[in-house]
Every structure is written in C-alpha cells, then in structure tokens.
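The complex appears here without one of its protein chains, the remainder shown in place.
Here is subunit A:
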Amino acid sequence: MLSFKLEARPEASRTMSYLSPLIAVVLTMLGGLLLFSALGKDPLEGFQVFFLNPMRSWYGVSELLLKAVPLMLIAVGLAIGFRANVWNIGAEGQFILGACAATGAALLLEDVSGPQVLLAMIVAGALGGAAWAAIPAFLRTRFNANEILVSLMLVYVAQLLVSWLVFGPWMDPDGFNFPQSKMFSDSALLPMLVEGTRLNLAFVMALGVLVVGYVFMHRSYLGFKMRVAGEAADAARYAGFSAKRMVWFGMLAGGVCAGLAGMAEVAGPMGQLTDKVASGYGFAAIIVAFVGRLNPIGIFFASLLMALLFLGGEQAQLYMSLPASISKVFQGMLLFFLLGSDLFINYRLRMRRTLAKAGA
C-alpha cells in the first residue's frame, strides 16, 4: 500500500520558496478555468479575456504597468515591515491620506507653475501616508495596542475623511455636486513617459523605490536587524535590537510608500481627488508582498501579475458581463494557493510503501 507522509525538511528549501508563487499562479489559473465553467462560461474564452486580452496591445501593456505602479510601491513598503513581523494592514488608509495630502498641496499651489508643485505634492503625499502610519506605530510602541486592528480601523476613518473632503471643503464648485475636487493644473500632473498612453513618471519613481528597498533590505544594517527580528525574535532581543525602532521603521516605510502611491494616483490617472480614490490597492498590495516573497525583485513581477488580475476583471465585466469583483476572487485564490504551497518550503512529502495492516 502506498501512503504519503509529511516530513520536516532539515532546512527550509530555497528552491521551493521561489517555486511556490509559480505553483500558486498555475493553480489560480486552473481555479479560474473551473470558476468560469461553473459560471456557465466557456473556460478558454474566459481565460483569454481575463489573462490575455489586457496585454493584446502596447496600450494594454502600458495600462498594465500603470496599474502595477501603486501595487509595487505599497508592497515594497509593507514588505519592509512584514519582514520584521510588523503587520501594517492599513496601507489602504495610508494611500488615501497620501492622496489627500498631495491634493491639498496641489490646491494650495494652484497658481504656481513649475516642477516645485509636483515636488511639494510628493513630499506631502509621503508625509500624509507616514502620519497615518505613525498612529498605529505610536499606539503599538507606547500602549502595546495591536497594530493590525488599529491600522485597519484607520482605513475606515480615512475613507470617511476623504468623503468629507470631497463632499465638503474641497468639492469642485463647478463639478455638478459630484464628490470630487477640482481638476489639477498641468503643473500638478505627472508628466507622461510615452506619448499616447497614461504611463507617467510615477513608474520611474516606483522602480527607484524598488531599488532603494532592495538596498535597504539586503545591504543595510537596520535592514539586517529587521530581518533577524522577523525570523528569530529571541535572537534579536538577545542582540539588543530595539523592537520599538523596528515597529516605527516598519510602519513608517509602509506609510511613506503607500502615501507616495496615493499621490501618484491623484497626480496621474485621476488628475483630481474623488471619494473612490482607493480601489483596493492597499489590500491587494499585501498579496503582492507575499507573492513577491517580501523581496523587491519578486514584488516587481508580483505587482505585474496583480495588475493583470485587476485589468482582467475589467475585461471580464466588459466582454463577459461578469461583475468586476471577480478579480478579487482571483486575488483571494492566489493568496490561498500561495499559503498552501508554502507548506513545502519547510516540509516534503515522502512516499512510502507500507504493508497493509492485518484486517484493514
């Protein structure tokens, strides 16, 4: 009789940790085929619409990169915290605050033209996100309050704050009462990289942040300390690494990056602030960080994949009359499959030939 037994590996498998996201992607696609047939759609057509259509043209590819920008920005910041077991789950709120702060700067400097407007917006966005992340960091380090719950509660508060702003003081007087700010002036918009597309300078900024993130994680002492704290908390304590500093740094890194992403959204594709500014990037970026193995290079590819899921959902809505929320179903599946296949990083299956028990 054949039986399988789970056996602990002597040490974690590096190969598996890189293979696991690929397995998860394949399983998610297979799951997608099943989902489409369960919905009574032609699975191959569904697959094509969802995964291939978005990349049919150069314009499609540029849209993919555009969508990937906020995801990779946020995910790198979160990964820095996650590596040290600092669970910042409120990037969605920090994104919103970054967007609000950048909008504030844009509205304040409405009559100014020149690159200093964008510069001010970038600083404001980063500070806005950082300020929102500083609340859970402070409450965690000072009062021991769980950062997961606090940062999450602040997402709801941020959503209400942006709603108040665009329904109230910042509402465009000529906007027919739509909940949105004035359109930004040209100086407050990120310049385009490629003519005829919406891909803008934020893409370069995101790549820069990826590089900075990589250098920080792999080449800096603080980055090293944070990794130790995440992988062996006792060792970090014994070495005298300050846990508080890591919470602060982990939270702020996430906040700054999410704030930058929020700035890039209002100064990029949106061109104004609306109450729908955050469309789940902050939560999707959590998945991106995990699928990218908390590593900037991995995060780059994972954010492209996640952007594809976002665009695929839009395509499925257009061409197959499926709700766009189908992309969230795919996002959830991807993370499930990843977490499941991660088992094989630390364990392996052993096949055994055993004698059937008497009487069995």
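Structure notes:
Everything that follows uses one rule, which is that a contact is a pair of C-beta atoms (placed from the backbone, for glycine too) under 8 Å apart; a residue touches a chain by one contact, two chains touch by 3 or more; residues count from 1.
As a working rule, contacts and distances are computed from a predicted model.
When the listed names "Copper chaperone CopZ", "ABC transporter permease", "Inner-membrane translocator" or "Transketolase" are checked against UniProt, the chain not shown comes out as "ABC transporter permease". Interface note for the absent chain: among A:Leu30, A:Val61, A:Val123 or A:Ala145, the touching residue is A:Ala145. When the full complex is taken into account, the listed residue touching the unshown chain is A:Trp164, out of A:Trp58, A:Trp164 or A:Phe178. Residues touching the missing chain, restricted to subunit A, are 87, 89, 135, 139, 143-146, 148-150, 152-154, 156-157, 160-161, 163-164, 167-168, 283-284, 286-287, 290, 322-323, 325-329, 331-333, 335-336, 339-340, 342-343, 346-347 (touch as defined at the top).
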